[in-house]
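Only a single protein chain was left out; the remaining protein chains are all shown in position.
Labels for the chains are A, B and C, by order of writing; each one numbers its residues from 1.
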Amino acid sequence: MKNALLTLIFLVIFSGGIFAQESKVSETLKVKSEILRMDRNFSVYLPPGYEANDRAYPVLYLLHGSGDDHTGWIQFGQVQHIADRVIAEGKAAPMIIVMPDANEPVRGYFNVPDGSYAYEDFFFKELIPHVEKTFRVRSDRRYRAVSGLSMGGGGTIYYALRHPDMFAAAAPMSATTSAWLRGEHKASEQQVDAFRKAYNLEAILNSASEQQMEAFKRIRWYITCGDDDFLYKDNSEMHILFRSKNIPHEYRVKDGGHTWSYWRMELAEALEFLSKSFTQF
Amino acid sequence: MKNALLTLIFLVIFSGGIFAQESKVSETLKVKSEILRMDRNFSVYLPPGYEANDRAYPVLYLLHGSGDDHTGWIQFGQVQHIADRVIAEGKAAPMIIVMPDANEPVRGYFNVPDGSYAYEDFFFKELIPHVEKTFRVRSDRRYRAVSGLSMGGGGTIYYALRHPDMFAAAAPMSATTSAWLRGEHKASEQQVDAFRKAYNLEAILNSASEQQMEAFKRIRWYITCGDDDFLYKDNSEMHILFRSKNIPHEYRVKDGGHTWSYWRMELAEALEFLSKSFTQF
Amino acid sequence: MKNALLTLIFLVIFSGGIFAQESKVSETLKVKSEILRMDRNFSVYLPPGYEANDRAYPVLYLLHGSGDDHTGWIQFGQVQHIADRVIAEGKAAPMIIVMPDANEPVRGYFNVPDGSYAYEDFFFKELIPHVEKTFRVRSDRRYRAVSGLSMGGGGTIYYALRHPDMFAAAAPMSATTSAWLRGEHKASEQQVDAFRKAYNLEAILNSASEQQMEAFKRIRWYITCGDDDFLYKDNSEMHILFRSKNIPHEYRVKDGGHTWSYWRMELAEALEFLSKSFTQF
Partner (left out) sequence: MKNALLTLIFLVIFSGGIFAQESKVSETLKVKSEILRMDRNFSVYLPPGYEANDRAYPVLYLLHGSGDDHTGWIQFGQVQHIADRVIAEGKAAPMIIVMPDANEPVRGYFNVPDGSYAYEDFFFKELIPHVEKTFRVRSDRRYRAVSGLSMGGGGTIYYALRHPDMFAAAAPMSATTSAWLRGEHKASEQQVDAFRKAYNLEAILNSASEQQMEAFKRIRWYITCGDDDFLYKDNSEMHILFRSKNIPHEYRVKDGGHTWSYWRMELAEALEFLSKSFTQF
């Protein structure tokens, strides 16, 4: 009888660990940015098991589109339901998903060329270090990926190409491949010119050194865009460009437009694809 | 015996963690109403993950029919089982479901025209603010929906038409489209006349400004009524009226009467339909 | 050894019967009509087993819409595939399906009131007798049903109401409930007036004797029309009228328009529904 009770106790103790493996979304986290001179919002998805275990996890930076903020992937993208599902199915490894806010006051993921607002600097010099200090993240390149939709697809492409040492894999969805300058700015002609070359696919690939090209090819790419998307041309041409430059990539065109139903469908695919980098296939 | 108690203690401690991601129904909540000069009951369904995460959720106001109260959808409607299921299947986004009591002392969702009882005022000025203060609710119009059956279907229709800036979507089931005056009242002829125009589908649509019509069309509608329902005429005519006024809507007539088996079937459909507003399709 | 061979022979003989039970469509049959003074085309679906057995079968008259002819249900309606399927699933009894041509020279299923063209007379006095002489058809009312789409849905309604002793069940789909006079005619005012009353739902039901009403109620009705169909009003009003007159009927409104995808979906439902008359539930 005593043994039976002990068994029960053990069962309960251990099943506590077993069944407590639910994922957790934190929607309203903040990181203090000295570069941007403000607090920036971001959200985090912690995978099932995060609280019960003490192991470290790979991390995906998942970028929202224009008009949304850090909560877009949570509410419209249903990231928790989808990540839970593909992880439960064994199609993706448990990973941490970080969703930063790039909405206000200047929409976008890049540095404004007049130096007034440096989001890209914030992202690499403040956000990533903050994430890696705050959560149990594996910080090697091979455990870090980036994805995003539309404007965030553009962020994905240029973050990966400009920082290839930082990402093992990149999954731009319905990406805009042009980085445009918004509103008024005080940048010099030279600065604007540099900006246009720094965020132009063809310019980057044409001027890349052999070593850079090797770095671009080391990144695993998953590119997707619906056949009814208004950005069909950006993506078709990116496929042509990558093929012509022999940059290995997966490219998908499925039925759909510039819509959340397309991105939810492709988020599942992207998590599965990116995860292969984390588990070495 | 001592061990058994320890076991129980462990069970309680760990099951807290274990079941944190289950949905939760609170049946006997109260909100203090100064407008109605009483405490009003309401029930709430909190989706799986509500306690474990800190994110905010969309909200559905789900209205009971005549003769029921705020517990009707819980007991007869099996709202927890059905919402859990469609959420688990990925057909609906996690949402909070609020079920207010509109039973005693005056049955119904509208203001009695003699000013003695103003339930509609209570709903918009006290209940919704209370809900949004108490729970992690996304309070933009695009994250708020209304549904209900029979008398609550009528509530759904007139809440949506009279407050179109408040709801992204509306799903009246087996609705009564006429708002009737009950029992004795002290309303003037003028007040009664105004009441009859304010709660009359045809009158509302015929007298609507272009701007109001646009607002009606922005609402996503799901209208359903069984072919054996005694309210077949209200709903057939509403379909005709909405078609003739070019108000986009989904309309379904399935096999069934004015019964809970019909509403349980349609609750699943409604949750899926309404959720599309919350996730941008 | 000899016995083994005999066994084989028997097997072959009997399996010939067993496996030969495929359905058969004849697309280009003709019936000589003295009433119409021409040969009329019709098509026939013979159910699996028709050739192998000597039993008689129930019969469904399936009417095409305006602009089609007797081959519409075969090519667009995929009647063979759908009937084969619901019969194989045990949802419908094997039945013969007759698809007459009502296209040229005068489109429609009724008698032109000036007496120049009497399709309805042809249908009941020549086509049905020809079918029952040519195929192994059970000729009792209880084994005969009628269905059709659009203009053929109107044919279904008025054939059933004007000849209730002929049909056990009727399934109008996306029916037009108004029988209109086409082109020029030489009918007197009186004849036109009589025509308008004879093919007007409300007039028929309002002027029906008690005995006629009983006959209408004995027919089993399945009425269906998509919520996006331009004929939404005809069908919504027919539902209201039948309910108000207490004529039992199944009524369905599903997602869809005036399209073949709607009719193929509903053909399967109609075959199952009509078949219940043939098998006594």
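As a convention for this text, contacts are C-beta pairs under 8 Å (C-beta built on N, C-alpha and C of every residue); 3 or more make two chains touch, one makes a residue touch a chain.
Since we're looking at a predicted model, the values are computed, not measured.
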| item | value |
| --- | --- |
| Chains in view touching the one left out | A, C |
| Selected residue (touches chain absent from view) among A:91, A:252 or A:276 | A:252 |
| Residue, one of A:104, A:214 or A:227, that touches the chain absent here | A:227 |
| Residues of subunit A (touch criterion as defined above) contacting the omitted chain | 227, 232-233, 236-237, 239-240, 243-244, 249-255 |
| Missing-chain contacts mapped onto subunit C | 2, 5-6, 8-9, 12-13, 15-16, 19-20, 22-28, 43, 71, 74-78, 80-82, 85, 259-261, 264 |
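Methods note: only the chains that are shown with their structure count from here on.
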| item | value |
| --- | --- |
| Chain contact topology (line, ring, star, complete or other) | line |
| Mean-CA-position distance for subunit C and subunit B (Å) | 43 |
| For subunit A paired with subunit B, centre-to-centre distance based on mean C-alpha positions, whole Å | 37 |
| Cα-centroid distance, subunit A relative to subunit C, in whole angstrom | 59 |
| Shared-contact residues (touching 2 or more other chains) in subunit B | none |
